[in-house]
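Just one protein chain is left out here, and the rest sit where they should.
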Amino acid sequence: MEISRRKLLGTVTTAAATTALPMSRARAQAKPVFKLGVLNDQSGPYRDTGGITSVICTKQAVEEFSSLMQGYTVEVVTADHQNKPDVGASIARQWFDRDGVDAILDVPNSGVALAVSAVAKEKNKVHLNTGAATSDLTGVQCNENFISWNYDTWMLAQSTGGATVKAGGDTWFFITADYAFGHKLEGDTTALIKSAKGSVKGSASYPFPGTTDFSSFLLQAQSSGAKVLGLANAGGDTINSIKQAKEFGLTMDIAALLMFISDVKALTLEVAQGLHLTESFYWDLNDGTRAFTNRVKSKTPDNWPNMSHAGCYSGSLHFMKAINKIGATAAKASGKAIVEAMKSLPTEDDAFGKGSIRQDGRSLFPSYLFQVKKPSESKGTWDYYKLVQTTPAEQAWRPLKDGGCPFIKA
Amino acid sequence: MIWSFSRPQLLALVVMLAVIGIAPAFVYPVFLMKVMCFALFACAFNLLIGYVGLLSFGHAAYFGMGAYVSAYAAKSWGLSAEICVLLGGLVGAGLGVVFGAIAIRRQGIYFSMITLALAQFTYFLCTQLPFTGGEDGIQQVPRAALLGFISMKPDMAIYWMTAGVFLIGFLAIFRIIHSPFGQVLKAIRENEPRAISLGYRVDDYKLIAFTLSTFVAGCAGGMKSLVFGIASLTDVTWQASGEIVLTTLLGGLGTIFGPVIGAVITNTLEFYLAPFGSWVTVTQGVIFVLCVMLFRRGVVGEIAAKTKVSL
Partner (left out) sequence: MLMVLGYNIGPLLAQGMLGLINGAFYALLSLGLAVIFGLLNIINFAHGALFMLGAVVSWMLLNWIGIGYWPSLIIAPLIVGAFGVLLEKVFISKLYKLDHLYGLLLTFGVALIVEGLARNQFGSSGMAYAVPDSLRGATKLGFMIMPTYRAWVVVASFVVCISTWLILEKTPIGATLRAATENAALVQSFGVNVPRLVTLTYGAGVALAAFAGVMAAPVYSVNPNMGSNVIIVVFAVVVIGGMGSILGSILTGFGLGLLEGFTKYIYPEGSGVVVFVLMIIVLLLRPAGLFGKVS
């Protein structure tokens, strides 16, 4: 029954829930209202990596910032894009056209994110990405109304892929989700493997969403003779791939290029122990991350925040700081102006510490390579990661010049 | 009178024109455009099921392919809007000729199953061909200018174009139904062996009707992709084929205005139920069951039967 309760919660929030206190609601008549739209997967394979916890973290930011809002209020709305680009694009269009939404957040699924970012640009609003991974969003497909927060495929390839190659895993076989994200993750990792003189023995892409049985791809991987199985997928697909790899006694090393803490929980430590993965946020990283997690965990006890959720919190805070900087009227008029202000301000909050946003919309934070703990090392649920390596912000992300972002002048 | 509208039909047509003219002042225009695209698609589908008695369970293939081609033409070739839509129609028709020729060799349920299989085949092509962009679809499709110089960027501009395409398609189908050709189609629906014995080459008639229907479906898809700026796999799935059957059945099989009313109802439901997740699917299912069990003639069909006029 847990699920249906969460579902219900989702339905209620969809009907535009205000996060401001009842008192300030009356005053909201006169003040401009900014709307943050959390657009993500609330029923499919990415519902735990984004989903309702993203909404909760966004509201957390609005709540904490409410006393600092200068002459405006902020509301949070949300919808389920079902991992369909056309659904995502038409919700975005309607939000911007009819419902007065100023910024769209989260948007996991790179295919959907690419579609939404185009709409945000057309309508001169803001797209604050914390869910989609493809590095094209700040590369060849970048635009001036867009910011990417907590991770991308290049950073994952660099961290998890780099560590795997360094440990001797120089021949790879990929199982790839057949859409923008999967292909970009495979591509960025392949580039890294080749630059380290490794080779790719083959790859199999599978229809997304909708594939639950990975056995035949696993057998292809096994018979390719490669040392490493690269999983260029995410969420439920990654979980199924790893489980079935165990079932079929796969002898290869598994590099789960994108894994979140909720995936580890679903796999259990028994199965997941020893895997390497990369996130830019972990609740037990430092005092700030623990403080932030302590504030939200009671609202989402079954799904503690991962880097995407924390990104919604951190990004929303920064968005409101930018409104304060340029004033509510200017911010209402132009999404591009908000994004420019966000880029000019340094970021600072509990979840990601201090950071900055580059011209192409790439936020710069350190990335962390973790290893999943053995069951004996874990003190309980959510105590899952050991920090193995920290890549400083300057090295974690693709250099500006390599992105090919059209509006960046060389 | 060449158009042979009856008086009630003329009245209904005037009402429809008035609604198209006034509605955008009150209703979100993008939503209205979606309704018109699906209404046209349903009219095309109705030409087959309502007037030839052929249940094509794979009509999304032509609609979706039309959408892809039109999107591609606008984005990669920079063609003008009307050419994009026409190209969508032509590709729909091209696919329709081939698939129709295979499918009409069989009748009844077999016909439906073959059209379904061929549509799945098309779906597969769409996931594999490089030009469709796989799961991502063709995105960021520009709203190509009409005739190369009339900008379609404002919602209201493309609204009038969509209305134009819809009306042309709607009237063309009306004209086809009331032509001598259309009379033969109805004869085939009523009694195929008799039509054969009267010397009509039934298969030729079926194939022509199939091709005409797929042409219009392709145009409707092409128009939709220009409006929304995206063409994706959603429009090629068998679920989409099912939805258009529902739309037409609900409005009234074999009625002129039924598919239009059906499209209005199903899209409105979808619009208001969208925030409630899968209740859209559940509602569609319930409507299907109710239609089949209680009013097989559909909304317009029931009204027409009650008032004894042909709509």
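Per-chain residue numbering starts at 1, and chain names A and B are given in the order in which the chains are listed.
The criterion applied here is as follows: a residue touches a chain if its C-beta (ideal position, glycine included) is under 8 Å from a C-beta of that chain, and two chains touch if they have at least 3 such contacts.
All figures in this text were calculated on a predicted structure; none of them were measured in a lab.
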Selected residue (touches chain absent from view) among B:65, B:81, B:249 or B:299: B:249
Per the touch definition above, residue among A:70, A:212, A:381 or A:395 touching the missing chain: A:212
Full-complex contact with the absent chain, from B:5, B:181, B:279 or B:295: B:279
Contact partner of the left-out chain, one of A:66, A:220, A:324 or A:378: A:220
Hidden partner chain, residues of subunit B it touches: 55, 102, 105-106, 108-110, 112-114, 116-118, 120-121, 124, 127-128, 238-239, 242, 245-246, 249, 277-289, 291-293, 296
Residues from subunit A at the interface with the omitted partner, ascending: 3-4, 7, 42-48, 204, 207, 209-210, 212-213, 215-216, 219-220, 223, 235-236, 240, 243, 247-249, 266
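Here is the rule we use: only the chains that are shown with their structure count from here on.
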Subunit A and subunit B: spacing of chain centres that average the CA atoms, whole Å: 38
Of subunit B, residues touching subunit A in the complex: 28, 30-31, 127, 134-137, 139-140, 155, 228-232, 234-235, 274-278
Of subunit A, residues touching subunit B in the complex: 7, 10-11, 14-15, 42-43, 79-80, 84-87, 89-90, 93-94, 97-98, 110-111, 114-115, 118-119, 122, 178-180, 207-208
